[in-house]
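One chain of protein is taken out of this complex; the other chains stay put.
Chain IDs A, B, C and D follow the sequence of writing; residue 1 opens each chain.
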Amino acid sequence: MKKRLLKKRSKKVGLAPGTLIFVGRQKVDTASITVLDYDKKTFTETQPKTLDECLTYKKGKTTTWINVDGIHDSETIQAIGKAFGIHQLVLEDIMNTDQRPKIEEFNNYLFIILKMLYISEESQEFTLEQVSLILGDNYVISFQEKPEDTFGAVRERIRGASGRIRESSSDYLVNALIDAIVDNYFSVLERFGDKIEILEETLLKDPNEAAMKEIYHYKREMILIRKAIWPLREVISTLQKTGSFLVREETKIYLRDIHDHTVQIMDIIESFREILSSMMDIYLSTISNRMNAVMKILTIFAVIFIPLTFIVGVYGMNFENMPELKWAWGYPTVWGVMIVVTITMVGYFKRKNWL
Amino acid sequence: MKKRLLKKRSKKVGLAPGTLIFVGRQKVDTASITVLDYDKKTFTETQPKTLDECLTYKKGKTTTWINVDGIHDSETIQAIGKAFGIHQLVLEDIMNTDQRPKIEEFNNYLFIILKMLYISEESQEFTLEQVSLILGDNYVISFQEKPEDTFGAVRERIRGASGRIRESSSDYLVNALIDAIVDNYFSVLERFGDKIEILEETLLKDPNEAAMKEIYHYKREMILIRKAIWPLREVISTLQKTGSFLVREETKIYLRDIHDHTVQIMDIIESFREILSSMMDIYLSTISNRMNAVMKILTIFAVIFIPLTFIVGVYGMNFENMPELKWAWGYPTVWGVMIVVTITMVGYFKRKNWL
Amino acid sequence: MKKRLLKKRSKKVGLAPGTLIFVGRQKVDTASITVLDYDKKTFTETQPKTLDECLTYKKGKTTTWINVDGIHDSETIQAIGKAFGIHQLVLEDIMNTDQRPKIEEFNNYLFIILKMLYISEESQEFTLEQVSLILGDNYVISFQEKPEDTFGAVRERIRGASGRIRESSSDYLVNALIDAIVDNYFSVLERFGDKIEILEETLLKDPNEAAMKEIYHYKREMILIRKAIWPLREVISTLQKTGSFLVREETKIYLRDIHDHTVQIMDIIESFREILSSMMDIYLSTISNRMNAVMKILTIFAVIFIPLTFIVGVYGMNFENMPELKWAWGYPTVWGVMIVVTITMVGYFKRKNWL
Amino acid sequence: MKKRLLKKRSKKVGLAPGTLIFVGRQKVDTASITVLDYDKKTFTETQPKTLDECLTYKKGKTTTWINVDGIHDSETIQAIGKAFGIHQLVLEDIMNTDQRPKIEEFNNYLFIILKMLYISEESQEFTLEQVSLILGDNYVISFQEKPEDTFGAVRERIRGASGRIRESSSDYLVNALIDAIVDNYFSVLERFGDKIEILEETLLKDPNEAAMKEIYHYKREMILIRKAIWPLREVISTLQKTGSFLVREETKIYLRDIHDHTVQIMDIIESFREILSSMMDIYLSTISNRMNAVMKILTIFAVIFIPLTFIVGVYGMNFENMPELKWAWGYPTVWGVMIVVTITMVGYFKRKNWL
Partner (left out) sequence: MKKRLLKKRSKKVGLAPGTLIFVGRQKVDTASITVLDYDKKTFTETQPKTLDECLTYKKGKTTTWINVDGIHDSETIQAIGKAFGIHQLVLEDIMNTDQRPKIEEFNNYLFIILKMLYISEESQEFTLEQVSLILGDNYVISFQEKPEDTFGAVRERIRGASGRIRESSSDYLVNALIDAIVDNYFSVLERFGDKIEILEETLLKDPNEAAMKEIYHYKREMILIRKAIWPLREVISTLQKTGSFLVREETKIYLRDIHDHTVQIMDIIESFREILSSMMDIYLSTISNRMNAVMKILTIFAVIFIPLTFIVGVYGMNFENMPELKWAWGYPTVWGVMIVVTITMVGYFKRKNWL
């Protein structure tokens, strides 16, 4: 299935800002919520049926991570928004999966939109999924389009109390989630790089029209992926420089690390784009080369045989008065002439390095 | 009808700045004015015949939205300008439909020029229409070239008192109008995206000269649309950062949202441009590929038959002394030789992967 | 006459800075001076023979506009420079018509260099002419290469006391002169746009080598025009932000208007450049398409007739023992075979969509 | 062996930041450590087996340079990190050889990552190796992937007490190490330049498909090298402007020198890229030229002989009633006609400058 260039958001035209309308393709049937609540010592993991269960965690001093899989249900989103005092425009953005990555600061929370990049198992296509994060004082809410295991490792680290994560507060959790997403870019781009290298091999050995279409396909993917990832750099940079009390100084050194990674990812994407462009050049010049080769073969055959055919044509004429025809050595002489002509021609092409 | 690259503004050459001359194509016969006057509780909608009717609203505390459809009539514009104390250069700009989007701050009003993008129903062409907005303390004046329903939804929201609009002041109305225009960009670009995807399909399956001309056509559209939309980002950004008392703090968060949208629109346009460029490459390489195929067919036929034709030519010669002609097995032998030659050639092309 | 890429300024090499040497092509025989002296109530227009006549106006409180047509005469320039206390480097720049647009601030005057763009009547070529302006407290001196009527409308406005011009001081006059030059760009670019559109039509209907040379010609023009106009934006911007007492606040709003125009002009030039580039692509792909068509015709004819010619060649052989030749139905059979071959081939090309 | 576009770092996905995992290709069996300890008067060089030996130098006032060859052993890295109080994220970066060049400031040390560029002796390929430097108050720790002699000259200067190096502190040592790396870029780029010039020669004399593939290969190398070196400029610039007490003022003038060199190196790489692009153009147009030449030869032969073959075909017909066949001068007349046709054709091609 070909990815669409744009998601249909036209149904939003004419609505007041803040109206909750899902923009995107619905990927799960019902939204499900998972809550992890932890501090250094305690850890609880629940899958609450109702929202009220979530809210009990809000007041404690522990860090609460509420993960929502499935964002097409405006009622759930609206309820969460109301419970945590989130601005209506933020809720609108969460439900619109056609957003650029961005960060917005509010008085008591930060709102971050990111794009998750993964390779779908069935179609082997690259797919972008929108992730929204809300970082509050002692809670983090994450919204995904469907359950993905990108955050699985973070969950494991919390469960296993490995690393700093259980000892740190909500901003470190957000940092860990972003880190998981960005790390995932690397593994996807690695696979992309492998594909490009295979294509490169094909192209240098035996370029064909399928290869050209693949180059086009990858260039198009790169344009779309780049559009989705490019603003990420700014998001991380803003997060790193924010004056908000929500991001602690000791977390910022980890954000610097992520920032380095995003810069690196943009570098990789740019390199891929340039390499793909060069590959197109190679393809075009190979086609030209081949046409040259074809033309040479045609020309060699034509140039050698056309004069010979003319010569035999001459002695196929039916004039009564053609003295050569009666000569005893006429026929062998014609053969001699033809051999000389052929040798001359072959020599000519040899000198031109065509043979 | 092909769009002109530039509008004829040469009639303005030599005139003093501030002279009111309509630049553009007149789209309606007579200018019509609609006035919506509202606050939280009250709402009036009139279509005044004279300007004086409008002015009665100016002094009240309610918010007044005066919408002018048709801007070719310099007398009306001049009268409005005089009534609301608007600078002569602003009036000139309103009547000149060849303006870039821009914002200008004056002591007691802000002046904004925007481009509305829509698809004309008859010609299926993309058309740009200029919209000028004047934001005063308790009034908004909007000037359109012809009545369009882009603002219809805003009007409905006012009438229906839905959303925040009736509770907010004139700056929120301006925000709503800009939002309507920007939302409309998305729906137009969506249709553009659909067309590009159809063209892409054609191109990968069966590229032809019409497809190439379409690519060119879209590239040209993109150049012109981009020129018209590009400055919008700066306009919104200026509006967002303005120190003017006319734009309230609570409105700025909505402007931030619009700003995000404009950035996204520019991203989309850039992606489209890049994709169209890549499509041109595909087209060119497909043509080359085809030529290659044509040449191969010609070469295969020529290379196989030219030697054969030469051979039969040889035995068409009329020499009296050609011993082969008298051999009993001469004719079958020639056939044998010709079959060997053909098999050799076919084998050669097989080895070259041409067959 | 082809425009030169560069003007010969090599005669300046080795001279001390400030040496007055005319660089350019002399366009008038003798320099002529026109003086307009005016305030709200009075107006005088003279064409003084000597410079001393000019100087009488210098002391009055009226605004004086001294316009010099022809700048090749270093004595006149030097005399004016001395009379008005103008720096030697400024005088040098005035006489060197190969300058970039620029603005320089001095204690008691501003020096501005601009490029006038017009279409020469005889050759229909775009030509650039340098205009230097000196803005003093109550005087403006303008230097042109030859008398042009671009400033004619400004002169008329002064004579007719129309608009604000007679009520304003020297900075408004400079603003009016720059505005006249910039407005003129629009009308020249309009004509350029018309030419590009005609060329576009040609290109899409019947591209030929002349069209390609025209594209090249326009691209080259655009490169040179852009080089000449690009710095203008900065000039106007500097003028607008200057702290000099010479530019009054009420004039700056008019400069903002001109600044918008220069930005728009650069936009137009960039669009033209991009459109011309796309047109070149179209041209190249059309040539390829045509070659394809030519090759197809050749291939169709060759592929159909080459086997037929071979067949008739076979039965043109003179072997004594060729049984087919004696068959009663031999000749019709050969025709039958040939018709079958032809139908097969035509069918093949039909299936390939070549016919 | 083709270089991979990306190093496999996917094994890091899901791990907590700060986990030590080696990313890259292991180049030595066991890590080895060399310690140089010196001041103006004393000098010691040891190859300690255990880390504790290193630490004895840490407290003295002499400058200590600890060089670690081989970074795949996480235990060693961890031990060093602990001994010198280095942040866990820094250790992680040291072991991940897929880093961009960067600089990070900590309270009591600076951390610098650079790329060493060298030409491998066996494969003649350009290879990038990561070097990490830690600049402390009186020590420098350098980490290399394998022992290279790039730092050999610095070691020699320390041993021989030549230049300022023995009199200066640790920051000067870091400066010397960076200088050695940057100087090495020049020598590698020189060899690259030589190869490009040889390729250029080939291309202008006798372009072939191998040359095209070489151009592609070099363009690809340049893309990857540029990606690795580009951030270096910023690293040096940050180092030069740092307010850290670790970099003394008298060292900064040497850093300015290195900064100039990095700018120059980027200039060189850009020039190479542009030249390689132009070379591709040359290659493409040469192929086209050649095809033209091939086609001309074919056309000349075909156009001359096709009419002649037709003529002799005419008189090969077997009509009973062909009066020309019985004419005494028929045969010579046909020859005459054929000679006239040939001369006409040759003349035609001469006039077209094809012969």
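In this section, a residue touches a chain if its C-beta (ideal position, glycine included) is under 8 Å from a C-beta of that chain, and two chains touch if they have at least 3 such contacts.
It should be emphasised that the depicted structure is a prediction, and the values quoted were computed from it without experimental measurement.
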Full-complex touch with the removed chain, picking from D:L51, D:L128, D:L224 or D:M322, is D:M322
Of C:L128, C:L204 or C:L284, which one is in contact with the hidden chain? C:L284
For a quick check of understanding: of C:L51, C:I253 or C:A302, which residue touches the chain that isn't displayed? C:A302
Of the listed residues C:R9, C:K27, C:K195 or C:K252, which contacts the missing chain in the full complex? C:R9
With the full complex in mind, choose from D:A31, D:L55, D:L128 or D:I165 the residue touching the hidden chain. D:I165
Full-complex touch with the removed chain, picking from D:L173, D:I196 or D:V334, is D:I196
Spell out the interface residues on chain D facing the chain that's missing from view. 152-153, 156-157, 162-165, 175-176, 179-180, 183-184, 186-187, 189-190, 193, 196-197, 204, 253-254, 256-257, 260, 263-264, 267-268, 270-272, 274-275, 278-279, 281-282, 284-286, 288-289, 291-292, 295-296, 298-299, 302-303, 306-307, 309-310, 313-314, 316-322
Touching the absent chain: which residues on chain C qualify? 2, 4-6, 8-10, 12-19, 87, 89, 93, 98-100, 102, 104, 209, 212-213, 216, 219-220, 223-224, 227, 230-231, 280, 283-284, 287-288, 290-291, 294-295, 297-298, 301-302, 305-306, 308-309, 312-313, 315-318, 322, 324-328, 330-331, 334
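The rule is short, and it goes like this: only the chains that are shown with their structure count from here on.
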Just how many steps, at minimum, does a route from chain A to chain C need if it may pass only between touching chains? 2
Numbering shared by both copies at the chain B-chain A contact, with half separating same from different: different
Upon optimal superposition of chain B on chain D over Cα atoms, what rotation angle is obtained, reported to the nearest 5 degrees? 145
Where chain D touches two or more other chains, by residue: 316
Pick one for the touching-chains graph, please: line, ring, star, complete, other. line
What chain-chain pairs meet the touch criterion? A-B, A-D, B-C
